[in-house]
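One protein chain is absent from this view; the other protein chains keep their places.
Letters A and B mark the chains as written, and numbering starts fresh at 1 in each.
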Amino acid sequence: MIWVDTIIQGILLGGLYALFAAGLSLVFGIMRLVNLAHGDLIILASYLILILVTATGMNPFVAAIVAAPVLFALGWLLQRFVLNRTLGDDILPPLLVTFGLSIVLQNALLEGFSADSQRISLGALETASVSVGSLSFGVIPLLTFASAIGVILGLNQLFYRTGIGRAFRATSDDATTASLMGIRPNRVFATATGIAMIVVTISALYLGTRANFDPSIGPARLIYAFEAVIIGGLGSLWGTLAGGVIIGVAQTLGAAINPEWQILAGHVAFLVVLLVRPRGLFPRGND
Amino acid sequence: MALLETQALTANYGDFQALFGVDITLERGETVAIIGANGAGKTTLMRSLSGVLQNAPEQIQHKGTPVGALPADTIMKRGIAMVPEGRRLFRSLSVEENLVIGGQHKGGADFGDRLDSLIARITGAPDPALLAGGHDGQGYWTLDTIYELFPILRERRHTPGTALSGGQQQMVAIGRALMSNPDVLLCDEISLGLAPVVIKDIYAALPKIKETGASVIVVEQDIGQAMRVADRVYCMMEGRVTLSGRSSEISREAIHEAYFGATA
Partner (left out) sequence: MSTYTVTTRTPASTVFGLCAVIVTGLLVVAPAIVGRGMIQDLFFILTMLTLAQFWNLLAGYGGLVSVGQQAFVGMGAYALFGAVILLGLDPVAAILVSGIAALILAVPTAYFAFRLQGAYFAIGTWVIAEVTRLSIAQWKAVGGGTGTSLPRSAMREMWGVEAIETLLGVRSSAARDILAYWLALALAVATIAGIYWLLRTKRGLALAAVRDNAEAAKSVGVDASRMKWIVFLVSAFGTGLAGGLIYLQKARISPDAAFSVTDWTAYVIFIVVIGGIGTIEGPIIGVLIFFLLQSLLADFGSWYLMILGLIGIAIMLFAPRGLWGLLSERTGLHLFPIRRRLTGGRFSDKET
């Protein structure tokens, strides 16, 4: 029974990783850009929510709603004025610029908030749980997982049911021809990064309420996100959820055997999938 | 004032110069054909006219406005639509979505343009949105009228664009360009790689397109086809216009000479 419980915890943890991965996957899918600062942007968003909560005493969920447009704007500006300049055939500029950004963000946060661990308090909700039979689920992990499904459903609707989604897909297929349709690819990219930052805000809310965070933990979140994306198969959002779940379950199982093995077990699961299915579990077309 | 004209248009790809002072004009209601061998600069000319390639502003005039340096999306919003060489349908969009996206951003400055013009006002750059105005994108062409023109597309509207035959893909590409109700339609090599009977079907749509008010520039390899559909013809060689005139008044010999260079 303890194993069932462990696996369920792992699945729910996978929801958090899927949230991390969805933003990364969205941006990569549209402009083939891998943002090495993705993890640090999540941490930045967590601090923003924390500031709002401590300064105004508002509920963290409300704070996330307030933070989302701010982070959308930040992502939009970042893409429009910095990252768009790096796009092209050469993979070096986007990698090195986002890597630089990661270092800058980490140290700016360190300067602003010190290395102390922080946590966004949710009060009684933190420890609340629901019981089904002999199993008990934390409300926050359940909410995280539900949000991951919600985000993926929402992004799929956006992609396949709206004009902006059509423009996203067209630009991803062929940016030059898209421009002949009145689409400015650079603006589409800016909007896409803005939307990714809204997903980042949602990830940040759960990251900050589930556990302690400090300025240094961004890169590790980037790695989990990346592992989930690769396991799922590039470009598949539902695959990303599966990838997140695999990492989550591997981590909780590893931790159940030996607490020191938690992170290692997640990485090993990733390497095994990479070995057996190099294109991921749900590869799409010729991405 | 001509609808669209180029004045001493030059274009480069890096160090390679592809156009050397090209002058062409398109009057309202006209169909003009550009002919010439491979490498004559026809596609470069079309890429310049559609804004894919940037030129000096005054080298291309649309309704008297210098538009040579405008990006492709602004050119399209001004009412110049392009059917690109090789059709280039969006592979992750269905036939209907390919058509819809052609009309999605038509007609003047949108939110992005207005935001850009705000940024331009702050930074003191020339306002790109101001140059997009004038064309409202309204007119005869809608999804329904495109399906009337090419009925086969209605049947196949939910299939991915790239799953169609070459001729049907070409119909989608033309329909996609018409969705913005352009006043200038640029068609780059629309018969390339298609069977003669299919080409005939495609060109059969041209009179209807003209009837709705669009003026047309076609690039053609097939001289006979070009002479049949066009009011006037420009022949290009090595980045220059070597012959121009009314299709009815040009002799085969003159074309041959302009096409291949001076006969030996």
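The rule is simple: contacts are C-beta pairs under 8 Å (C-beta built on N, C-alpha and C of every residue); 3 or more make two chains touch, one makes a residue touch a chain.
On a predicted model such as this, the values are computed, not experimentally measured, just so you know.
Within the full complex, the chain left out of the display is in contact with A. Among the residues A:V4, A:L77, A:L110 or A:I257, only A:L110 touches the chain that is left out of the figure. Of A:L101, A:I120 or A:A175, it is A:L101 that touches the chain left out of the display.
Looking at chain A, the residues touching the absent chain are 28, 32-34, 36, 82, 85-86, 91-97, 99-104, 106-108, 110-111, 219-220, 222-223, 226-227, 230, 260, 263-264, 267-268, 270-271, 274-275, 278.
Here, only the chains that are shown with their structure count from here on.
Averaged C-alpha coordinates give centres for chain A and chain B that are 42 Å from one another. Residues of chain A that touch chain B in their complex: 163, 166-167, 169-170, 172-174, 176-184, 187. By the touch criterion stated above, chain B contacts chain A in their complex at residues 50-52, 71-73, 76-77, 81-82, 84, 88, 90-93, 97, 100-102, 104-106, 110, 112, 116, 176-177, 180.
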